[in-house]
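Only one protein chain is missing from this complex, and each of the others stays in its spot.
Our next item is chain A:
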């Protein structure tokens, strides 16, 4: 009934389809840097009010129902021909609010979890979240100047990452590097969603 919204009598405008990719990771892991290095626009900031059910800590208050939290997000854009637009969102830095991400993760093509080897544990909540939600994701290890270089297998072990999940080194400041990260993610998401072969019922 009201499903046809965009094509009223308005001369049938054709709009590109927008695709969302999330960039997660601990505070200071380089999320906005990565978004900025591949975006065709300067990263923009928007504020989103997210709602979540009050979790049962404040039982004494007797207040049930929804709480809202305002989070700031940085995002960038990559235009893919006339048909698609890719939006990259740096998710909120407060990883303890992972439960807020549902509204952001809905419909996302996938996620990049940025890992900082100096604080590897910071990205655990992101990994847990995307695993549980079955959002395709990869891990990109941001190589900061002066940070100790780790072997990728070491990092994989440290994160107890499943062998199917790609893990790559990157330099979030470099466009080429950011590009490779995104390509790795899209290839992985494609494998996860379409499978290696269309078999088995």
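Everything below uses one rule, namely that a contact is a pair of C-beta atoms (placed from the backbone, for glycine too) under 8 Å apart; a residue touches a chain by one contact, two chains touch by 3 or more; residues count from 1.
Here is the rule we go by: contacts and distances are computed from a predicted model.
Of the candidates "Sugar ABC transporter permease", "Acetyltransferase component of pyruvate dehydrogenase complex", "Twin-arginine translocation pathway signal protein" or "DNA-binding transcriptional ArsR family regulator", the chain left out of this view carries the UniProt protein name "DNA-binding transcriptional ArsR family regulator".
Mapped onto chain A, the footprint of the missing chain covers residues 2, 5-11, 13, 15-20, 38, 44-49, 70, 73, 75, 77-81, 83-87, 89, 104, 106-107, 109, 175, 179, 182-183, 186-187, 189-190, 193-194.
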